[in-house]
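Excluded from the complex is one protein chain; the other protein chains are retained at their positions.
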Amino acid sequence: MDKIKLDAWVGIFVAIGVISLLGLAMKVGNLTSNDIRETYMVTANFENIGGLKPRAPVKGAGVVVGRVNSIVFDTKAYHAIVSIDIDKRYVFPKDTFANIYTAGLLGEQYIGLEAGGEEKNLEQGDRITQTQDAVVLEKLISQFLYSKASEEE
Amino acid sequence: MSNSIISIKDLSFGYGDRLLHKGIDMEFPRGKVSAIMGGSGSGKTTILRLIGGQLKPTSGQVEVEGTIVHKQNRDGIYRLRRKMGMLFQHGALFSDLSVFENVAFPMREHTNLPENIIKDLVLLKLNAVGLRGAAYLMPPELSGGMARRVALARAIALDPDIIMYDEPFAGLDPISMAVICDLIRSLNDALGATSIIVTHDVAETFSFADYIYFVAEGVVAAEGSPKQLMASKLPFVKQFIHAEKDGPVPFHYNAPSMKEDFAL
Partner (left out) sequence: MKTLLKFFEKIGCSFSSRTLRLGAATRLFFLILIYSADSFKRIHLTIREIYFTGVMSLVIIIVSAFFVGMVLGLQGYYTLQKYGSSEAIGVLVALSLVRELGPVVTALLFAGRAGTAITAEIGLMKATEQLSAMEMMAVSPIARIIAPRFWAGVITMPILASIFSMVGVLGGYVVAVPIIGVDEGAFWSQMQANVDFRFDIVNGLIKSVVFGIACTIIALFEGFDAPPTAEGVSRATTRTVVTSSLVILALDFVLTSFMISG
């Protein structure tokens, strides 16, 4: 087999492979510019994170502005410490609310950030103080049943 | 003998408990064409492999140019092999390379010669075996005799000191046989090399070999020049040379008596 033809075909082969991989990464996966941008990290404490997982989206007004980095359990204060990476392009004031919402009725959970009114903004290493836990279905049901029971009385 | 390029001393070799060779002594003098003959399965090809270092003897030693082969490490064996050229039974040409590429292979692997010199050398070697015109054919396109001649050109590509032939005449037509015969002798003399041929072809070998070893039952049964062996009175040698059906090598394979088998 001609050396040149061989090299040409192998080159084409590898090129197709690389294109496929890039296609997979961009169109199929979520390797968008978001992940490559620079981020700053802040933490938030929750009594109950529900089904929140690392890499879950962090949204402001419904737009993805960052990702959950890690979730650890604080053994002294018995709450969860969630670290989130926020894209450097987006700044939030220090009194921002961090709430855990569910996408759709039974979808996966994400953190929604609602901006407060303070002038100073969150910086690397800051802690979001206003948080709202995930809605746990069992608590909701027991609340409902309890209120129903008290109604009947 | 100091003019022996290869010395085999008290060589024994076998697999497991079965010994193929039991104490073989052979000397191969420089510049001569020697032959190792014997019946099929007598271990002739194995001797070539022992010389080339592909196998290790169970006891005894093989010396090539004063160096004991099996005591060498990998680099040492490779250095020895560069002085050897071997012609395998059916040629063993690399089927994915052309005739030219096959002969050029040892030159490309072991020398740094520029391409134009390699081209000249390859064509010279092919010319020596009469196949310069077939340089760009592929091995599957060659006949058996041609393939063997190309393999011979490849074996002498680096002008080796020792050339070994494994059954070079097997399966050839009379013309090809005559050609190979002639090439073995003329190349040996032209290169000043030492040739060892493993074969069981009596007529051809006796016509040009200088010294012949007969191997049977794991030992050297007889040795000598063709003239000496023709006159030998040893029954085994006589049976072999005169192609007699029955003799020390029996016609009947070991079998129970006729009475038992035919229920007489």
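Of note:
Letters A and B mark the chains in the order given here, with residues in each chain numbered from 1 onward.
The rule we apply is simple: a residue touches a chain if its C-beta (ideal position, glycine included) is under 8 Å from a C-beta of that chain, and two chains touch if they have at least 3 such contacts.
Here the structure is a predicted model, which is why all the values come from computation and not from measurement.
Considering the whole complex, the residue from B:106, B:145 or B:247 that touches the absent chain is B:106. Contact with the undisplayed chain is limited, among B:9, B:30 or B:90, to B:90. Think of the hidden chain as still there; on chain B it touches residues 52, 54, 77-79, 81-82, 84, 86, 88-90, 92-95, 105-106, 109-110, 151.
By the touch definition given at the top, chain A reaches the unshown chain through residues 1, 3, 6-7, 9-10, 12-14, 16-18, 20-21, 23-25, 27-32, 35, 55.
Assume only the chains that are shown with their structure count from here on.
Averaged Cα coordinates give chain A a centre that lies 76 Å from the centre of chain B.
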